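A single protein chain has been omitted; all remaining protein chains appear in their positions.
By letter and in written order, the chains are A and B; residue numbering begins at 1 in each of them.
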Amino acid sequence: MAVSDLAHASKVSASARGGHVDIARLSVLALVAVLALLPLLAGGFLLYSLSLSIANAVAVLSVSMLVRYGGEVSIGHSFFVALGAYAVAIVEHRLGLSIAVSLPLAILLGAGGGFIFAFPSRRLSGIYLAVATMALALALPEILIGFEKFTGGFEGLYIAQDLVPGVSKALQRYYVTLVVLIVVCLALAHFRKSAQGLALLMAQAQPRAAEAMGITRSWARISIFTVSAALASLAGALTGFASSTVSPNSFTFFSGVFLLVGSVVSLNRLSLPAALVGGAFITLVPTYLAKAGDWVPILYGVALVAVTLAANAGDLRRFVPGRRAR
Amino acid sequence: MSVAGFIRDILPLLWSGTISGCLYGVGALGLVMVFKSSRVVNFSHGNLACLGAFVVFGFSSGSLLSLSWASAVALALGIACAIAVMSYAVIAPIVFKSDLASTIATLGVGLILQGAVQLVFGADIVNLDLPVPRFNFSLGAIRVSSYDLAVLVVTLAIVGSLFVIIERTKLGVAFRAVSTNPFACEVCGLNLRSVHLFSWLAGAVLGLVAALLIVPTTFLSSTTVPSFMLQAFTAAVVGGFSSLPGAAVGGILVGVAMNLFSFYVAPEFMNTFLLGVILLTLNFFPNGLLERAIGGRV
Partner (left out) sequence: MTVAAGSGLVADGISLGFGGLQVLSDVSLTLRPGVITGLIGPNGAGKTSLFNCLTGLYRGQRGHSSFAGRPLDGMGPAQRAGCGITRSFQNLAMCPDLSLLENVLVGLTLKRRSGWFSAFVPTPAQRAEQQDTERRAMAALNELGIASAAHQKPSDLPPGTLRLAEIARAIASEPRAILLDEPAAGLNAVETRDLIRALKRLMRPDLVLLVVEHDMDLIMELCEHIYVLNFGKMIADGTPAEIRAHPDVIRVYLGDDADD
């Protein structure tokens, strides 16, 4: 599979016979090239923020994936992000192992956590899941603080180990997260064509027809949440690595809501450019509007309302599925 | 733990759990009314209640104005209702199209209200008491305070008047009809929008009342009231999310369970406990604990 598959998968197949596809592929390739060269121009705090934006882009993708393939809203994905981030930190502190070990572990932990969490509401409408994710988001800070022995309590933990020896810390953070984001986008483009991807889209659009093809609603709900939580946890591992630290400060109730904001702002798309827009929006806005701190929730809220209204008024009707009975 | 000690502890725990549970129930009633009529989970419920409580504080403490408590509450109710109408107006274009999109939009409204509170009142922690004379008396092992009585009286009054509105008025009949079958109602010429508006206004009032009564037990900050709403959400889930009596009883059950958990197990893991309650309820009683006992009516 080529890097050019990064362009939004459905767009590619829709215009597979047209001329637009080359332009779309070329512009994504150009974007990758620009991203690869960016450290030549940016350094210091800007490069650090960009690394975090890329890590957050992966987290945004995990929420978008849940909306696209599951038609579900989560405001508690910060829980799974934290799971991944703390996995990296704790593995380093307890076992002295780098992200090479803890990244796969984070994915497995996220998948397990997602499965356990989604299981109880497997037969209910997505609204119950959304309520449960709210509890998840609110429980997270007290869990992080309560299990001080492992999590370092309020102070959190540092992540110091490098992945590639001999490369400067700033460049490592940037390139490792960038490579993972690109791989994730490729994997998502592949997923769109896979048996599971098609089955999930059908289960969301036509639950009854899907059921008659052997795709049960509970299977769909549990699988998409498990996969999405695994991706969120992977994103968390990257966030931890890119920021070199984990602490409860980065995982308040609002972090989960912000991830949803990033997803909505990127129109829940699963392409590389969309993910970057979402990740950058939720990372750079608070960083560079720090003085206007209290305006950030208002800005995010307005963005959430405006994009949701615009997306539903216009031609993006598949943005979220239509009304569903319980 | 001795048996005598257990008996000495348990009654006050049940009593205070019931008192705070009444408030969770009142908060949950607002969520359930909105959900029943418009199929939207209103995530801005807590933020609006928080804003209302801060308005009461600002207008009665002198930080904005120095009005009497009662007129500050009247003003806050007016503002909360105006905001509820505006929130509904924002969501109205998509409310019939997609439950999830309108639910996301309520999160946006919640963020805006949250930001407004932080902008106007800052991140300060303030006290906001009820203007009731302080007294206590003992009833066996239970100490009853004037606060407890105020909560009980207000809860009974508000639940009672809600019941009368829903059972006896034309609007209430329309509300019950809409929550049973919205499409049939539209065909019959009932105005869905006015029923929606009624439930959103009722939700705002219930949320603010619950917030004003819960704040004296802790303190008021830009985060306490929104997170208090988790208790209301849990109560609604325990009650089945579309049953008004379920929400009220669910509130009391959650209040008592939380009190027992925090006394006997771990007070620092309250939200985690509520998460567990929600997940267990969804798994074993997806239609609420009281499904068989009272059903989904009213």
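Simple rule for what comes next: a contact is a pair of C-beta atoms (placed from the backbone, for glycine too) under 8 Å apart; a residue touches a chain by one contact, two chains touch by 3 or more.
Just so you know, these numbers come straight off a predicted model, no measurement behind them.
The chain that is not displayed touches the following shown chains in the complete assembly: A.
Across the entire complex, the residue among A:G84, A:G156 or A:G197 in touch with the chain not shown is A:G197. Only one of A:L124, A:V227 or A:V246 touches the chain withheld from this view, namely A:V227. Across the interface with the omitted chain, chain A contributes residues 1, 10, 13-14, 16-17, 187-188, 190-191, 193-199, 201-202, 204-206, 208-216, 223, 227, 318.
The rule we apply is simple: only the chains that are shown with their structure count from here on.
Chain A and chain B have Cα centroids lying 32 Å from one another.
Listing the residues of chain B that touch chain A in their complex gives 35, 39, 41, 43, 90, 93-94, 96-101, 103-105, 107-116, 118-119, 223, 226-227, 230, 233-234, 236-237, 241, 266, 268-272, 274-275, 278-280, 282-283, 286.
Within the complex, the chain A residues that touch chain B are 67, 71-73, 75, 117, 119-121, 123-128, 130-132, 134-136, 138-139, 142-143, 145-146, 253, 257, 260-261, 264, 293-305, 308-309, 311-313, 317, 319-324.
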